[in-house]
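Since the structure comes first, as structure tokens, the remarks are kept for the end.
The other protein chains are all here in position, but one chain of the complex has been omitted.
Right, chain A next:
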Amino acid sequence: MNHPAIQIRDVHKHFGALHALRGVDLTIEQGEFFALLGPNGAGKSTLINILAGLIAPSAGNIAVMGFDVQQQYQQARQLLGVVPQELVFDPFFNVREMLRFQAGYFGLGRENDPWVDEVLEGLGLADKAHTNMRKLSGGMKRRALIAQALAHKPPVIVLDEPTAGVDVELRQMLWEFIKKLNRDGHTIILTTHYLEEAETLCSRVGMMKQGEIVALDSTANLLNKFAGKHLRLTLGDVHLPQEVQSMVRHVERGVYTFALTDMIQIEYVLSSLRAGGIKVIDMQLNEADLEDVFLSLVGNTAAEHKLASQL
């Protein structure tokens, strides 16, 4: 039981000329709630596909609770539940049949039925148990997809963009259920575009960019280290004094967001504005969120261009 839930060692992946993963090292301990963030094309899904055994790495290896995903794939896959990103389903069967089949592939029989019921209940699928997969709405198909990954009660659960295009109700229901699984000892690994989800749920965050992990720390540390506080000033259409321009993180319709590393900087900004004859119409002080960390690390060229044109 001392093995990490996931141990990724120097994993590379080439797709022809594209170097999709450039030596990823990552260890996720058992019981963690871990978020893997990164823009499209950063390599998150490639990494998960290698973990799931759907593609082979060009170099390096991954172990699930000590079992190599290639050499000991049977044990590794037994311990792993992966929710695929794409909304796929088998049109021949109803929800309960699919879940029984899925558990059956992992060697589980009727004794697993109470767990299947718990999953159906937890994901709000209980009244759809006898509905054919084809007849489910998009949101219900997404739930069924998640249920299928959980059918064999895997200790390590990977959710690849589970809430993409999902309504608020399901999102809350899903996270309540996943949090409960995490409390019960399941390791959860999540990729998401919704940074606020990662911020509220996950204890640790890894950020990927162009096939590499560029940041890896506890959510709290990342927030402290990179972002500090945010000062949002409504100023209207003004020309900012030179000395505070470098602190501007974001501009939108006359609202300027300044990134502060220290509270003393509030006074500095305000006095510069006063000296420049700029009136403050409104003022807000916010804690930074993962989005700021994300932007400062991964960079958002679109936002940077926009900022440059407005300054």
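Keep this in mind: a residue touches a chain if its C-beta (ideal position, glycine included) is under 8 Å from a C-beta of that chain, and two chains touch if they have at least 3 such contacts; residues count from 1.
Rule of thumb we're sticking to: contacts and distances are computed from a predicted model.
Colleague: Of the options "Transport permease protein", "Pimeloyl-CoA dehydrogenase small subunit", "histidine kinase" or "Subtilase family protein", which is the UniProt protein name for the chain that has been left out of view?
Modeller: Missing chain, per its UniProt entry: "Transport permease protein".
Colleague: Which residue from A:153, A:209 or A:230 sits in contact with the chain not drawn here?
Modeller: A:153
Colleague: Pick from A:78, A:210, A:245 or A:272: which residue touches the chain that isn't shown?
Modeller: Once the missing chain is taken into account, the touching residue is A:78.
Colleague: Name every residue on chain A in touch with the hidden partner chain.
Modeller: 52-56, 73-75, 77-78, 80, 82, 84, 86, 88-93, 101-102, 104-109, 111-112, 115, 148-149, 152-155, 185-186
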